[in-house]
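Chains shown are a subset, placed as in the full complex.
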């Protein structure tokens, strides 16, 4: 099975250079993750033909795309704030693409109505974008992008304009639509949750280049940069392994990991695996260190305790446990992690 | 008539604005006499007319308020003739409330006097008149034509102004005039000529010639223009 | 807004309004109301009014056809010399209209730069024709449209054009179906200004197109001529022009500007 898309995108913009190899199979959803200014939008615009390539190529279904103008690439784009044409109704927005591809007015409207129906907005067809809620607007944008029958669907932070409230429902719907789509989809997002929920593969870029790539589960379990670790909510360290024992850079602490490795490794464990004690515990955890409480903050229904000195770490405890420990910023505590929960992998 | 065939001819006449009323009647009279000819006028400052002859759609006849203007287009016209005269007078508010006695009164600094600009005919004549009377006037404004000078007086913005005698007709009761004695006064001569590049050369020449006819003279005199 | 307007602002605003309205009040008060009926009944007035409305409307259409693309290019396309072109576009604003008329004569007159060829090849001469009136008005009014529309073009969100492109719209389709509707308010406002300016045009018209009743004598020309012979009639004519334009402006501007 060939790739729908096989591209190498090089875009130079003053100091910034994007250099990214990207492939996607039919039906695959690739999420592009990365911090602000990493080049995610630039990559998407290059794929769509809105930003010219400085170098590289784009092949979709084997055809070269890189020298075609945007309007001649069968691509569907869902923009960050949707960019629904404000003077057209939802139906006319969706019919716009087919009309541009030479479909007759009646037929285009029929097609648009069908697409609106498919995204569950058949009864909103006549409304102007400004009167739609965020979730509805997003669905119209999706219908508009899909109505031209694209081979490649590009989504730039399709959920970021929604409030926390409507996001889950819209995300679930979007997932269903992506599952029905047989081309390739590239999704830009800031939100690990969106990436995990929607993508088959993650491509993490920082500073214009790929730093990590893999399935969501793999990336979540094996972060390779601080950015990814913070994204997936893991504590991440770099160190040198000798069998199960991993000495962190700077010799600050030595951990015992589940895996046995040798050489440079990453070591990761979730904040929920960290137990805190006022006094030095006597017990099974092999990894134990004395730390300072740098901050406290609610996190889901837990409290996240930030530790520092000698290493930064986050620990999640229940409010009840916190009340018992009577922790405050500046306090010294003992932190412990079971070896079974620390996870080492080659750097 | 001179016009050949039975096609109607429309003569375009560019005329100095002081001729407005008189020429409108002349046009009607000429149209009655020469059935095949309609006369259309365009009135403007003489200099503007001269320029029109240069740049715009062909006109047939040019009538100016002085010789100098006609001189500037000498190469483009033919059959020039003087057909009317005019003299100057002092226009004042109705009843002469400021008691203007003559040209000498205009030197009074408290009196608001308006003259034609030094480059328009009425202004040039006024300058000659004042020079002859050895009167120095500091005008408040130098207007672009005689009618505007008169309007200033009629609206009360100015107390006095020097205009053509013929202009006073149109002012009716909204202005009075203080005559300028003949020895101080000057005579403006109106010239008419056919435009060389005009489309209706014979008809144009005929109209210019007709301006010397008794009918035309009577109409011109009716509007206050002495004729040759 | 629940905060009342401060007097330091309302006072000069009222002063400004008075400054604009007082002269109009002067016109209204000095109008010869008793003889208004008979003065208005003269057919030349209707001719001049009709000509004014027709030529201002045609000039506005001409300005729209040339000005909207020009404004779009100025606002969107980055070409060398854009600043100079932008300054050139405002020139007819500064040019006294009479000079504008002279310039038009030099360019499109019978012996003008281009006019010579128009005459020779097509037998077209523009001065003394209604087409000449339209051109003179368009020349003077075009900058208003261009400036207005350029502002709208610059303010419009470029990204909608990107969105249209990804949907397969050609540049022309994008302009027609996306850009133009987005800048419609600016185009509307510009067209209104343009029309108003064209309606009041005097200097360039009389210089370029001359003054011929029914063909090139628009209301402002009629007013000007009446002013010399019969100021009362001039006031009546001005009031007619004003009434017509206030009605049109209040109608259009209320709809477009808001």
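Here the chain labels run A, B and C in written order, and each chain numbers its own residues starting at 1.
Here, a contact is a pair of C-beta atoms (placed from the backbone, for glycine too) under 8 Å apart; a residue touches a chain by one contact, two chains touch by 3 or more.
This structure is a prediction, so every number in the text was calculated from the model and none was measured.
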Per-kind copy numbers - full assembly in this file: A x2, B x1, C x2
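Assume only the chains that are shown with their structure count from here on.
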What chain lies farthest away from subunit A once each centre is taken as the mean of the Cα atoms? B
Distance from the CA centroid of subunit B to that of subunit C, rounded to the nearest Å? 34
In whole angstrom, the CA-centroid distance of subunit A from subunit B equals 88
Subunit A and subunit C, separation of their C-alpha mean positions in angstrom: 55
Touching at least two other chains at once: which residues of subunit C meet that condition? none
Numbers and ranges of subunit A residues touching at least 2 other chains: none
So in the complex, the part of subunit C that touches subunit A is made up of which residues? 157, 159-160, 162-170, 173, 177-178, 181-182, 184
Interface residues, subunit C side, partner subunit B - complex: 105-106, 109-112, 125, 127-129, 210-212, 225, 227-229, 231
If we count contacts the way the header does, which residues on subunit A are in touch with subunit C in the complex? 45, 48-50, 69-73, 75-77, 79, 83, 85-88, 96-97, 100-101, 144-145, 148
